[in-house]
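Shown here: the complex without one of its protein chains, the others still in place.
Moving on, here comes subunit A:
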Amino acid sequence: MQFNLDDNSQEPLYLQVARQLEDAIFLKGFDEGEQVPSTTEISKQFHINPATVLKGMNILVSEEIIEKHRGLGMFVTKNARERIKVKRQNEFYSDYIQNMVEEARKLNLSKQQLLDMIERGFEENE
């Protein structure tokens, strides 16, 4: 597993840890029902304070992406991938569309030009 942590991001470290783990689950690095590394393992491997790792993990617990099995550790929930997908669909507008429109404005691209490009993107991706 690899963590891409960005020290120049405004996002606090624990949120970055949560997102990296979520990414690993979404990209099938960990299957549904599979155990994820413990706080200590992640803390050791990436030299991150265990309290920070735990805070990040607790976010995924509250979003029901991972769950604690008493005495055994943390496991990926049954519908984790579907949950991540729905969450990311909801965030798609603010994460991508808003930024795209903003950038298009800076570049003097018209609405129609942007729509044409999206069309082209779909065609070439088929």
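The definition used in the following text is that a contact is a pair of C-beta atoms (placed from the backbone, for glycine too) under 8 Å apart; a residue touches a chain by one contact, two chains touch by 3 or more; residues count from 1.
By our rule, contacts and distances are computed from a predicted model.
Undergrad: Which of the following names does UniProt give to the chain that is not shown: "ABC transporter ATP-binding protein", "Acetyl-coenzyme A carboxylase carboxyl transferase subunit alpha", "AzlD domain-containing protein" or "NAD(P) transhydrogenase subunit beta"?
TA: Answer from the record: the omitted chain is "ABC transporter ATP-binding protein".
Undergrad: Taking the full complex into account, find the residue in A:13, A:100 or A:114 that is in contact with the omitted chain.
TA: A:13
Undergrad: State which residues belonging to subunit A touch the missing partner chain.
TA: The list for subunit A reads 5, 7-14, 39-40, 43-52, 102, 105-106.
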